[in-house]
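Only one protein chain is missing from this complex, and each of the others stays in its spot.
When the chains are written out, they are named A and B in that same order, and each has its own residue count from 1.
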Amino acid sequence: MSQVAFRTRDELPMICGDFCGKDIVSLDQFAVQDIEYLLPVIQQMKKMAVNHEPSHVLAGHLVSLLFFEPSSRTFSSFSAAIKRLGGQTIEIQNPEIVSSVSKGETFEDTIRVFEAYSSAIVLRHPVPGAALKAARAAEYVPVVNAGDGNNEHPTQTLLDLYTLYETFGRLDHLTGLLAGDVFNSRTLHSLMRGLSLFRYNTVYLLSPQQLRLSRADLAHFAERGLRIIEIDSEKDIPRECHFWYWTRIQKERFSSLETYEEIVAKNFTVTPALLDAYASKDMILMDPLPRVGTIDPAVDDDERAVYLRSQVRNGLYTRMALLALILGKA
Amino acid sequence: MSQVAFRTRDELPMICGDFCGKDIVSLDQFAVQDIEYLLPVIQQMKKMAVNHEPSHVLAGHLVSLLFFEPSSRTFSSFSAAIKRLGGQTIEIQNPEIVSSVSKGETFEDTIRVFEAYSSAIVLRHPVPGAALKAARAAEYVPVVNAGDGNNEHPTQTLLDLYTLYETFGRLDHLTGLLAGDVFNSRTLHSLMRGLSLFRYNTVYLLSPQQLRLSRADLAHFAERGLRIIEIDSEKDIPRECHFWYWTRIQKERFSSLETYEEIVAKNFTVTPALLDAYASKDMILMDPLPRVGTIDPAVDDDERAVYLRSQVRNGLYTRMALLALILGKA
Partner (left out) sequence: MSQVAFRTRDELPMICGDFCGKDIVSLDQFAVQDIEYLLPVIQQMKKMAVNHEPSHVLAGHLVSLLFFEPSSRTFSSFSAAIKRLGGQTIEIQNPEIVSSVSKGETFEDTIRVFEAYSSAIVLRHPVPGAALKAARAAEYVPVVNAGDGNNEHPTQTLLDLYTLYETFGRLDHLTGLLAGDVFNSRTLHSLMRGLSLFRYNTVYLLSPQQLRLSRADLAHFAERGLRIIEIDSEKDIPRECHFWYWTRIQKERFSSLETYEEIVAKNFTVTPALLDAYASKDMILMDPLPRVGTIDPAVDDDERAVYLRSQVRNGLYTRMALLALILGKA
């Protein structure tokens, strides 16, 4: 939804306690208070969904899901969120194939056509900045970013924060291990930004040598108040971590298959033995999925493994809460 | 829905004041009275939708959307129309890929299978005449033509007529400018047929030399009572036009890319300057979309530009009204 301030200052409006009608493009729109406001709403959605309570919160509302790139998990999670709230969806996957996009229509026109039919637009797009562009194009309805390239995927971070919150009852004084492609991972960077909003959080970073956080990013997060410690080996994982957050090495980032395979070969995989050796009994093991070589399936039955249980479910509840709030229904 | 008269006379049944159960294949099924009956129903749907009133008009009804060719706008518009009325959809895009069509099933069998699951079938197909073929194949449920090649797309014309009606309060004594591919455009031909049903309408035609209306079509429309005036240049656009209707040059119609590009290069584009010079302050600027080189985005903020506002929205309300009527619910 275009707003005057938005158009003139070329910036995203902060939530500032008022979700209603807001575009959700970036995690940077959220102040601590906004996240604290959101968390109990997610909790409430969880209760409702777990009890299979039919909801009419979004009755009479249609939400367009425009997915310009494949993502069955995020797609299904948003679709389920809307339907669980009694709303309906217009679902377009690969619009460049099925639509006027192939006839040369501009992205802005496509967005404006879909806003004519819907109460909100959820957009997934491979190009960084596409969500902001869509938010500017839409005149009347809010746009929710469901991932725009390696730029932002705010609902992923919000669900991660909620998962930590429901487990530990707080979002400060937490210590975590972030592992995998620390250099590239949108998910990890965004989680670090989220954690840096709260006080006294510490993250240990563990990655292949070539995939360490850049010096600039390191400085940036440190400046925001997050304590960051890089470690070189699994042996350095401190027992007091509240959570481990594992991410896959993304094949699509490498121009050379050899480099990719070389790195993957040296990458760390979570095994029952690794958990036994370095994890506390109350920690949780997270992964944004898909896991590809990151976590041994033998770990799945461990109660601390939340990636295929509460973490993926919390994505549903987080999206329910956010959609209800921006459509003025929660 | 096959009807005895239909099968034996090989003709389409007129609406004749009774939409219930009728196939909607061609604009020629509509008499003046039918359009006059439809217009206030569209108006009523618009009110309901604008107020986000939940509707149960189509509760318990499933409508199949069979799109044998890509058309995200028409697809979404029908899908939204059904869902806004509390109905549900079965959505099949590209049935030749996902279905028994690839196993050699006949078109008629496909239609009959889908009618077994649904209250109505909305069909989009690249082959002219496909909608009539489907209407004949379906034994029990009505078929709505959502575009069959360059043949017919009746809901497009109905929404265009409604847009004129809600702006000017009438469908007679109107003067319009039709521009672009006047030779090929299904949309323009159909609109001329619609306008010719009402009295004292005049259209000015403006097109590249190679894309003028054929002599046969010119005679045909004139015979139906429409006053047609061909002009050669923007300079001849009369100031009293109530509407301008712009259509794109359809690349897919040309065997030679050079011919296409040559024509496009000479084609007329609506700019703020053109509007200033030749348009009245109460006219409206229409386009069936996608616009590709037809209208300069600088025009979008002009209040007279309705193509991305009321025109596209009226498509939704028109389809709501029509579906409610043929399913006996309005």
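Structural remarks
The criterion applied here is as follows: a contact is a pair of C-beta atoms (placed from the backbone, for glycine too) under 8 Å apart; a residue touches a chain by one contact, two chains touch by 3 or more.
Keep in mind that this is a model prediction, so the values were computed, not measured.
Only one of A:H52, A:R215, A:K235 or A:K281 touches the chain withheld from this view, namely A:H52.
The residue touching the chain not shown here, chosen from A:S26, A:S64 or A:S79, is A:S79. For the chain missing from the display, the contacting residue among B:C16, B:I90, B:I229 or B:A277 is B:I90, taking the whole complex into account.
From the options B:V32, B:A116 or B:A298, the residue with contact to the chain not on display is B:A116. In the full complex, the hidden chain is touched by subunit A at residues 52-55, 67, 70-73, 75-77, 79-80, 83-84, 91, 93-94, 248, 251, 289-293, 297, 308-309, 312-313, 316. Contact between subunit B and the unshown chain involves residues 56, 59-62, 64, 88, 90-92, 95, 97-106, 108-110, 112-114, 116-119.
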